[in-house]
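Encoded as structure tokens, here's the structure I'll be asking about.
One protein chain omitted, others in place.
All chains are identified by letter, namely A, B and C, in their written order; residue positions are counted from 1 within each chain.
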Amino acid sequence: MQVTGTVLTTRRVDAFHALTVVAPGIAERTRPGHFVTVAVGGPSTSMLTRRALFVHDVKPDYGGTVELVFTVRGPGTRWLADRRARDPLDLVGPLGRPFPVPRDPVACVLVGAEYGSAVLFPLADTLLARGCRVDFVLGGAGAERVFGAMRARRVAQTTTLTTEDGSLGLRGRVADALPSVIADTRADAVYACGPMDTLREVTAVAMKFDIPVQVVVEEAMACGVGICMTCVLPVIGEDGTTRMVRACVEGPVFRGERVRFEDVGTIPFDAIGAPGGGARHAG
Amino acid sequence: MQVTGTVLTTRRVDAFHALTVVAPGIAERTRPGHFVTVAVGGPSTSMLTRRALFVHDVKPDYGGTVELVFTVRGPGTRWLADRRARDPLDLVGPLGRPFPVPRDPVACVLVGAEYGSAVLFPLADTLLARGCRVDFVLGGAGAERVFGAMRARRVAQTTTLTTEDGSLGLRGRVADALPSVIADTRADAVYACGPMDTLREVTAVAMKFDIPVQVVVEEAMACGVGICMTCVLPVIGEDGTTRMVRACVEGPVFRGERVRFEDVGTIPFDAIGAPGGGARHAG
Amino acid sequence: MPVDMRTFLAHVELATPVLTAAGCAGSGRELAQFFDLHRLGALVTPSVTMAPRAGRPTPRMTETPSGLLNAVGLQGPGIDAFLERDLTWLAQRGIRTIVSIGGGTVAEYSALARRLTDAPGVTAVEVNLACPNLEDRGRVFAREGGAAAEVVASVRSILRGDVPVIAKLSPDVADIVAVARACVDAGADALCMINNPLGMSIDTLTLRPALAAVTGGLSGPAILPLAVRCVWQVHEALPGVPLIGVGGVLSGSDALQLILAGACAVGVGTALFHDPYACLRIERELEDLLQARGFQRLADAVGLAHRPPGSSPRIPLEENTP
Partner (left out) sequence: MPVDMRTFLAHVELATPVLTAAGCAGSGRELAQFFDLHRLGALVTPSVTMAPRAGRPTPRMTETPSGLLNAVGLQGPGIDAFLERDLTWLAQRGIRTIVSIGGGTVAEYSALARRLTDAPGVTAVEVNLACPNLEDRGRVFAREGGAAAEVVASVRSILRGDVPVIAKLSPDVADIVAVARACVDAGADALCMINNPLGMSIDTLTLRPALAAVTGGLSGPAILPLAVRCVWQVHEALPGVPLIGVGGVLSGSDALQLILAGACAVGVGTALFHDPYACLRIERELEDLLQARGFQRLADAVGLAHRPPGSSPRIPLEENTP
């Protein structure tokens, strides 16, 4: 649904901006893993596409609020960073398929890089409510780009931090730290959100341990609702065939081992409808 | 020159919005009749052209301020109307040729319609400083569209108001009231600003009384600095030939009898460079 | 009094003139989560091809000033799955559907037309001529009247007479009227314009084309002036031919521009990506604008800007005039 929300609070945390937006209707429907799209630029803007942002936090205040956490990348997020309390904000959501959560109280490692960590906190709350054990691995390029360390420490059994420049926690990437966390916590499942490279590495680790991994992918999106076909990536279906599927509606959460990370940004020759070969598989 | 000014105050007067902008450099150079152009829409806007606005008032405060008075017409003036104190505002100016002012202390009637009245007040101040007699005729479609009546009453010998709907002053248009004002004040000169129709009517009246009239024309402008050639109108030169001249740099102030009002929006066949005939006159 | 918004595409009556643009409304199911598709003049499908197509690699889109560049490459399920799954879904619900078809050869268009002849629920067939002609060095059919006409003639000859054939033209030509005329002469019952002009963007950080496919189609408000011009020129030359105006429509006022230029229906594409309710909003705004201008019927506004100057009153500009 589309809602003209109102900015309630803005804050800056290290390299991140956070906006809490009163968005009744969206807030109560949001499940962990959902995202929203935000119109940027105001009236007469030259920016045509909405920006996709994960929902970090949902609260029932004022009829329902969502918190969005983001870094400034280009003009759209720059505009968002300039919003002030009481400004209107046009949201569509909740969008995408949320995280599947285990029925049993299993041990889960939640792996987040950069702003990708944001989407893991509502998930952690849900898992904890079901009696799961939750451990965090959070990383970023530098200390100011690791999101949510404090909150992770509060809710999780253990929190492992990594930075590529070594300015906080272990030097390296989240996937480097992951094996020992999985081993130590005897994890049953991994959830990960971050850049595509990170997801590939995390998936490789989880597969080595032979435990399921859910990844949240991020592809450039023009619509977020499944109608523009711009956000596709090659994913292997139940039937073993590869299809170019839309991250916005068929994802953004996928089972890691089904995503053909090496082939993202290409049309694999054996994908359904690929030039030449793939078409034959079609039904 | 180009200045990133700061909005100092905003106010609403009837149908008009007024912005006082701190714009050092522009303020001190501004003479009565000058205009500025304002960038509208903010970063990443889809609105490409600046909006031309007359300078209503200049004050030395804060290094120099200019006051702009406008009505909302489309998205650009709508955006301007939403500015708040402390917002930045990008101005270019002062632009155009200011009013020529008489050397002697003569009697002048200043005729303004709608927001056109705004540009007459700095002129009145200058004329009064030279010992001229100043009388105002101000008009608009309705009472709320007559600008500056109070101030006019304060500074001028007489102030005559007209509205087309009769809601304030005389029912009719400024040119209807003008003959008796000229007669009563034994006016030596007329200055007028308003829509093209008004200027045509005012010019006709002044010519009947055989007194000089200076009109401020308003043509849609893309640049305001003389480089785009979009703001032209047919004006008769000293040599008696008609040229398509640029309102922004050759005007916006013209001697009324030189403007070919009936032919505005056309290329008169005898204009220099007109298709067919005019080209022959060229030298 | 409400405005009579009905319009005709050849003999087919549409309840409202606002359609989706081909390839911008998914299969219909996605938008159905937001509003009732019966409220559309018609849903135009993505261009369907014979075989399933995986489309182009990503990145497939990038934003430009007031525009969007896309290079999706007609990703789709192929005609069989389309008929079975997508068209059936639409037909069962009685949603007016214009099926867009795309091909690499005249033979492929003909084959698609044959598959559609007996399919239920086809209100009209739109022929997307902006497809590379595999038999002419990949030049798009729409670039030239002869190639376009050949496709249109073959589709027209195959489809039942009561199914209008709409030829969809591209603006990347020196003379849109010549292509339009060739299509009408070849039997097109209506024309749709414009498809995306070809554009490109370079990422100044990676120093490479922003799209994997290098070039892509430009859409959105940036191209509205091109669409208005094409509709105007073609209506001027061929006043009797029903035109669907497409390109950059974000608001009712944009739609009204195309209608005044000569379009009897308007397609909404990129605006749907920003606002899934865009078609309904635009229809409402259009109706309000027509009403405010004293129109009782949409049909009276079609092509009205062509009438000679001086033949209508000027409506005064006022603050808050819609």
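Just so it is clear, a contact is a pair of C-beta atoms (placed from the backbone, for glycine too) under 8 Å apart; a residue touches a chain by one contact, two chains touch by 3 or more.
Everything quoted here is computed from the prediction, not taken from an experiment.
Considering the full assembly, C:P197 is the residue among C:P77, C:P164 or C:P197 that touches the omitted chain. Shown as candidates are C:A261, C:I282 or C:L298; the residue that touches the absent chain is C:A261. Among B:A81, B:L128, B:A143 or B:C228, only B:C228 touches the chain that is left out of the view.
Contact residues of chain C toward the unshown chain are 64-67, 69, 139, 143-144, 171-175, 197-202, 204-209, 214-215, 218, 220-226, 228-229, 232-233, 248, 250, 253, 256-257, 260-261, 289, 293, 301, 304-305, 309, 312, 314-315, 317, 321. Annotation for chain A: contacts to the undisplayed chain at residues 15, 46, 71-73.
In the full complex, chain B makes contact with the omitted chain through residues 1-2, 39, 46-50, 92, 219-220, 222-223, 225-233, 243-244, 249, 264-267, 271-275, 278-279, 282-283.
As a convention for this text, only the chains that are shown with their structure count from here on.
Centroid to centroid, with C-alpha atoms defining each point, chain B and chain C lie 45 Å apart.
Spacing of chain A relative to chain C, judged by their CA centroids, is 35 angstrom. Along chain C, residues 65-66, 221 each make contact with two or more other chains. In chain B, the positions touching at least two other chains are 46.
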